[in-house]
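Of the protein chains in this complex, one is absent; all others appear in place.
Per-chain numbering from 1; labels A and B assigned in written order.
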Amino acid sequence: MTVGGCLAAAAGVLLLLAFMGFSPGHILNLWYRGSLGSRYALADTLTKACPLLLTGLAAAVTFRAGVFNIGAQGQLLVGAALAVAMSTRWLPPDTSPLIGIPLCLLAGAMAGALWGLLASLLELLRRVPMVLSTILLNFAALYLVKILLHSFLQAHGTSAPQSSQVPRHFCLPILMKYTSLHAGLFLAAGIVLILEWLQTMTVFGFQTTAIGLNAAAAKLAGMPAAWRQVQVMLIGAGCAGLAGAMQILGVAHFMTAKIGNYGYAGIAVALLGRLDPLGVAVAALFFGALDAGAQRAEESSLGLPHETANVIKAIIILSMLLVGAWSLRRTLRSGLARTDEGEATGA
Amino acid sequence: MSISLGTFLVRQTITAAAPMVLAGLGELLAELAGVIDIGIEGLMLAGALAAFLGAFVTGHGVAGLLVGILAGIFMAGIFGICSITFGADQIVVGTAINLLSLGTTGSIWMLFQTWSQNHQLSIHLTKAESFNRLALPGLAKIPFLGPAVFDQYALVYLTVAMAIAVGWILHRTRLGLVIRGMGDSPQTCAAAGIRVNLWRMTATLFAGGCAGAAGAYLSIMQTHSFAQNMTNGIGFVVLALVIFGRWTVWGLVGGCILFGAINSLQQTLQTARYTSHSAILHAMRHLPFEVFQMLPYVAALVALAIFAKSRPGPRFLGVPWRREV
Partner (left out) sequence: MPPLLELKHITRRFGRLMALDDVNLRVERGEIYGVLGENGAGKSTLMHILAGAVSRTSGEIIFDGRKVAIESPRAAFELGVGMVYQHFKLVDTQNGLENLALFAPGAWLKGITPQIRQLIARWTTELDWDVDWRTPIAQLSVSEQQRIEIIKALCLGGRLLILDEPTAALTPAQADSLLTAVRRLAQRGLTVLLISHKLAEIKNACDHLLVLRRGRVVLESGAREVSTGDLVSAMIGQDVTLPPARRAEHSKGPVLELVHEDTRSASGRRRARHHVEPHRLVKASLRVCAGEIVGVCGVEGNGQAQLTAMLTGEAAVRGHLALDGRPMSARAVGRHMRNTGMIPADRQRDGLILSWPINHNLILKTHARPPLSFGGVLRRRQWRKHNQALVKQYDIRTPSLIIPAAALSGGNQQKIILARELAMRPNFLLAMNPTRGLDVGAAAFVMRQMLLARDQGMGLLLIHDDLDEVLRLSDRLYVMCGGCLYQTPWPNASRDQIGAWMLGENLHQLADAAPLTDQVNLPGNGPVTP
């Protein structure tokens, strides 16, 4: 059903584009060539899936526990900025990469986690709705990063808001020549496996899922709901921060404020992956392919905007939501029908 | 006509506050009725592009405004079908609407830019195609106040009228009682024979129309053009302002004026610090201008941190209504 929904969304957008005078066959061909058609295209897909995977996890692990973290974009920006600061400013240039790279990644993850913690604290202490605070923090992060890129992080001898190059030896090793596919892929895959294990096999995963499904019942069962929600935020926001750091060390090698809308796309990835880490991985690969294909279509003579990929993503979310709401309704209805409590439902 | 700095500031404040008030009034009604639409940012963006294209194609600003309103209503309809009719989570649907709107407007705008380049057309609207400031005869001549308050876009005057109308509806009519009742106790409204979901849908569509008009305001009035993601978070600030204003019309309007002032001040400061001789402004010369751009968002966060706890919102905000049995 999920796959069907994705295909239907893509078909709908293709149809729309056909009306606008783009040949669907041509577009499909470009999409295929850009995403799966060759080893290089495949590497491109994987590279693009990497940050999506991490921001997808950022949304998935938090949503699952009932924490609406829409702030992956801000956490990613802050994470990227700290990784840049670490690699270009704070670490002595002669540090060994074996120490330097983990330190940079860790700094990114920590920065993201702290940025997320801010929203958690605002909710816990001041009852600021998480949805709003994370969104506003996204904007605050954006301008904060811009300020930093104009001052502390700015490359010497330029007036543009961009950082200096990350030293060569702090960059993540490239796995395949002539591509950007970097070793961060393994790290991301490892995190997926760890989170999947955490979710299905541990007390922590059991409790966070319970809290997300029915916080009242979970609290009455003695689960530490508030603490678990903070923990989940730290993990999720940490993933988003790591995504930013990885993008800098692995792909961009220097930083501008235009790092990409991975944070918002992560929400779509999480929903498509049904908030399950393995599902998120699959969804991230799909979206990575979509992005890679859309980029090829934009660079070709066709000049199809890569934003079409975002339209497809949004339509997929909406159709997933509709299907989800509809099936939930059906479950509830059949459940109620079997409950021997007319009075409870009638009163 | 040259005007003093003070007059300029007040005028800019109102100009900046008007779209926020407009979008906020719709959102306020929807939230009081129990629907939180965080897709309002997307609705504004859709309204902005639609209004621009409408004005561009028809050659009339008014037609553009109408198209913008319709676009807002259309997007709100998608939101409503998903979250009200089908009861999907309002926050998630709203996020999806934002993404949808960003993607769609982005694609269309890029295609349009390519097309207009090929045909060597300007992407800026002419005077006839857009709105211009409308000085109210007589009133605009009042010293200081005149050019500041009564030399605005026609939509600003309409917005003021609408704020009064919404305030009146909410507090003086049965419709207002029903709207507030749906957010605080939908089961009571259902017992009164009111079709909760139908009315929530109506409120949502109204909010969509308001957001669309606010978007149109940004494109065909303020800038006479469109830019990718031109709303730049105004919709989210509006969401914060509804909370800040404690779900009242006057609180909302006050909040919007405050934020309009912050906004016009930061714009003025960005330029004034280079020309002024004042010591304080002089000291700001070396600040990156993003410090000023960041101000509204940080201010919104601080305002929320101070005020969010003081009054809870509608009790059934964001809770889908399902008729029992």
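We take it that a contact is a pair of C-beta atoms (placed from the backbone, for glycine too) under 8 Å apart; a residue touches a chain by one contact, two chains touch by 3 or more.
Here the structure is a predicted model, which means the values were calculated and not measured.
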| item | value |
| --- | --- |
| Among shown chains, those touching the left-out chain | A, B |
| Contacting the left-out chain in the complete assembly, out of B:11, B:180, B:224 or B:273 | B:180 |
| Sole contact to the chain not displayed, among A:43, A:82, A:172 or A:223 | A:223 |
| Contacts of chain A with the absent chain, listed as residue ranges | 201-204, 206-207, 209-210, 213-214, 216-224, 328, 331-332, 334-347 |
| Interface with the unshown chain - residue positions in chain B | 169, 172-175, 177-178, 180-181, 184-185, 187-193, 312, 315, 325 |
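The definition used in the following text is that only the chains that are shown with their structure count from here on.
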| item | value |
| --- | --- |
| Chain centre separation (chain A, chain B; CA means) in Å | 28 |
| Complex interface listing, chain B residues touching chain A | 38, 78, 82, 86-89, 91-93, 95-104, 106-107, 110-111, 114, 233, 236-237, 239-240, 243, 288, 290-291, 293-294, 297-298, 300-301, 304-306, 308-309, 324-325 |
| Of chain A, residues touching chain B in the complex | 20, 63, 68, 70, 122, 126-129, 131-133, 135-140, 143-144, 146-147, 150-151, 261, 264-265, 267-268, 271, 303, 305, 307-315, 317-318, 321-322, 324-326, 328-329, 345-346 |
